[in-house]
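Before I ask anything, here is the structure I am working with.
Here the complex is missing a single protein chain, while all its other protein chains stay put.
Take a look at chain A:
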């Protein structure tokens, strides 16, 4: 099987790769978003702590 054949997916390339793409993006976002929000929260709490000192 050549690389072009692999990506062609027997003519179903659009359906297969869109499905895998959406799955990848949604799962990545679900994992990364709380990590970003946690960093922001920790920064906010640290600032507040410094002001109180």
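One rule holds in what follows: contacts are C-beta pairs under 8 Å (C-beta built on N, C-alpha and C of every residue); 3 or more make two chains touch, one makes a residue touch a chain; residues count from 1.
By definition in this document, contacts and distances are computed from a predicted model.
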item: Protein name (UniProt record) of the chain left out of view, among "4Fe-4S dicluster domain-containing protein", "Multiple sugar transport system substrate-binding protein", "Succinate dehydrogenase/fumarate reductase iron-sulfur subunit" or "Heme exporter protein C"; value: "Heme exporter protein C"
item: Contact footprint on chain A, counting only the chain that is left out; value: 1, 6, 9-12, 15-16, 18-20, 22-23, 26-27, 29-31, 34-35, 37-38, 41-42, 45-46, 49-50
